[in-house]
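Removed: one protein chain of the complex. Kept in place: all other protein chains.
Right, chain A next:
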Amino acid sequence: MSGHDSKYFSTTKKGEIPELKEELNSQYKDKRKDAVKKVIAAMTVGKDVSSLFTDVVNCMQTENLELKKLVYLYLINYAKSQPDLAILAVNTFVKTSRVGTNGVYLWQCQAWTIVAKLISVKTDGNGDIWEVVQIAIPIWVPSQDSQDPNPLIRALAVRTMGCIRVDKITEYLCDPLQRCLKDDDPYVRKTAAICVAKLYDINAELVEDRGFLDSLKDLISDNNPMVVANAVAALAEIQENSARPIFEITSATLSKLLTALNECTEWGQVFILDALSRYKAADAREAENIVERVTPRLQHANCAVVLSAVKMILLQMELITSTDVVRNLCKKMAPPLVTLLSAEPEIQYVALRNINLIVQKRPTILAHEIKVLLEFKEYATEVDVDFVRKAVRAIGRCAIKLERAAERCISVLLELIKIKVNYVVQEAIIVIKDIFRRYPNTYESIIATLCESLDTLDEPEAKASMIWIIGEYAERIDNADELLESFLESFPEEPPQVQLQLLTATVKLFLKKPTEGPQQMIQAVLNNATVETDNPDLRDRAYIYWRLLSIDPEAAKDVVLAEKPVITDDSNQLDPSLLDELLANIATLSSVYHKPPEAFVTRVKTVSQRTEEDDYPDGSEAGYAESPAHAAETGALPPSSSASRQPAPAQAPAAAPPVAAAPVPDLLGDLIGLDNSNSLVPVDQPTPAGPPLPVLLPASKGQGLQISAQLVRRDGQIFYSMLFENNSQSLLDGFMIQFNKNTFGLAAGGPLQQPVWYFNDKIPLHVFFAEDGRMERATFLETWKSLPDSNEVLKDLPGVVINSVEATLDKLAASNMFFIAKRKNANQEVLYLSAKIPRGIPFLIELTAALGVPGVKCAIKTPSPEMAPLFFEAIEHLLKS
């Protein structure tokens, strides 16, 4: 069934776009279809075919499902990244429809009827016609399609409309979606369920207002398992992005979902299992019941179903108290987990990362699955030295981690020592030392065997390990003194690691066998280690021993021969709370990375209600919105071919909602009375991410226009950040701003357009605090004295607490309030600070407070005491923030 679509990629002539345009407008169906294919082919290889928008969209009205799908694909691709393109395209469309081109004429007429209706209904005649047309085009056909008798087309329409991520469109999506959620055909319903999640992503409020959440919840009781599964997926996603409880799994939902689990597709089973893993069973009995319903999934051929079932079982196991049940469950989970390791390599990778977590929580689960030992042993006799070392170390780790395997591991290690391959023996001795410390008084009988290979040791770590063993078990080794003596001869030449071990081992030997031989040895060693070495570690340790031994040998025994704690292998061990979080995330990326989801999830809202900002990706944050074709020639909006055909009306591009902040800089008036350096500075970009601006003029009062604004100080300059949101259907432009007379004489010039919206904004004084407000101590005292007492104003700030002087000072310094001095008065801290506002007006500040007790007394002296209320407000704000 091979196709020949590659021929559509082949046209590369220069006049490709005009040629395509002509073909798209052909009167022959087949030619139009081929042309659309060519357009999609061009889009696929990254060419910008956005200029053909109108022509392609014209082909939307077709009975041919394949063609319709292609046009929809095109629409999704270009509508979302270039909503303004739609409007340009519409202009062309209007022109051509007036001319009445053959073929497409009929549906254009129909479209116009809709447009006319929209205009009258939606905007009461005040709206901008272009905007309505822009919406009409991509909406009209799909919403017609959503009533098509063919369920495939109905589903396709609702699926596509959800993908056109343009906020304006959402409202028109509601009615068709509402219908599709109640469609007779389950295929349409399951598509509509997902579409609710899409809509929520674009406009959450709308979804809640229109009651879609309830419709979605109803679908959980749908008689079709696939609809249930998709509804669960959609609800789970919506819940994830909402602070309110939206999707709560009750025991009734639980049983419905567990039933659906048996019937839906493998992917649906994964949705349901993942959603159910949030469910907290009431008691052990319920947990056991749930587990019983889920365990059969362990036999599923789809590894994702298996892992999600494992997750669910592990979570419910927390509640199960019966050890028998738990043991039984562990036994059931082990074989499927092992089988995952013979799956595709990528699955193996995910499985191994998860098994790593699971065995940390339930170490016994795979204990009887240790089959690698013989394989490790085999590797230990390979030729590659590094590989061999790793194999031996791995055997050692098995022994330390798994008590049941320890004995077998030891016998394997002994066999390896017997083959007398130098590096194998040395590596084995290193790991055996650890095994001794893990299982004290268990395997010491093998020491004799180890001692046989003493002469072959030449690596420091192996030597040091062997010497440690001799010292630690000196009382069991008859000739321990002889063995150590053989090392002592070369003491000065040994590396520090070995020297240190020799020193300690000799001390141990001496304490255990205080006879003449060891006595001589210890003297030689101590002498060597104190006088003839430059190594401070060695010297210090030797002196400590020396002193201990000479002052109180019994105390030395207590210290040197003290019982050692049993070691454990906790490398790779995760923090228990993190481990629990990761286990709740089995099979997900979180479990692969071993990181909590917050650490890497970068959910980006692609369309928010504030389309003003989001429709204009500025490259840095919103660059992801590029489409492949668009990306190839970024920013190449309407290519010349179409631009020449339609002299775009000047206002057309602006018909998209107005850009925030852009008009602000030019129109802001002077800040009268402030020196120039403090005047408002143009802001090129919309406010960077920060706390939302306070709303000054709500949309209800501004006929749809909402203004949020705040004065802020950044980088030594004052900004008036304003956010304009156009919630009305009509275009707003030509913004002017005027400041009423105020303390600072802020004002803006220029005539005002009607209508005028008035709003108030309190000016936070602290934005005016200048960087050069620091005073010398002497100046401060002088100024304080020179100002008359009438200039002192005092206020209690009862709601403010100072917990730490440092933190408070840092906070104030960040707003250009500078610390002068502090003193203590009884249990109260008194702080002196200074600040300066434009025109050189200083503020001398005295703060009195008891640490940690609410209530701060603030006294200021300033030449302009009329500023005091503003100042208090500012400082209260700063201290509270």
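One rule holds for everything that comes next: a contact is a pair of C-beta atoms (placed from the backbone, for glycine too) under 8 Å apart; a residue touches a chain by one contact, two chains touch by 3 or more; residues count from 1.
By our rule, contacts and distances are computed from a predicted model.
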Review point. Name the chain not shown, per its UniProt record: "Phosphatidylinositol glycan anchor biosynthesis class U protein", "tRNA-splicing endonuclease subunit Sen34", "MHD domain-containing protein" or "Translation initiation factor eIF2B subunit delta"?
Key: "MHD domain-containing protein"
Point to revise | Identified contact with the non-displayed chain, of A:32, A:159 or A:541 | key: A:159
Revision key, fill the gap. Among the options A:245, A:345 or A:852, the absent chain makes contact with A:345
Check your understanding: For the chain left off this view, which of A:157, A:219, A:290 or A:307 is in contact with it?
Key -> A:307
**Study point:** Hidden partner chain, touching residue among A:146, A:170, A:191 or A:862
**Key:** A:191
Review point. Which positions on chain A touch the chain that was left off?
Key: 1-6, 8-9, 37, 40-41, 44, 46, 63-66, 69-70, 73, 76-77, 80, 150-152, 155, 159, 162, 165, 185-187, 190-191, 194-195, 197-198, 201, 224-227, 230, 233, 236-237, 239-240, 262-267, 270-271, 274-275, 277-278, 293, 295-297, 299-304, 307-308, 335-336, 338-339, 342, 344-347, 349-351, 354, 371, 374-375, 378, 382-383, 584-585, 587-593, 597, 600-604, 606-607, 623-628, 631
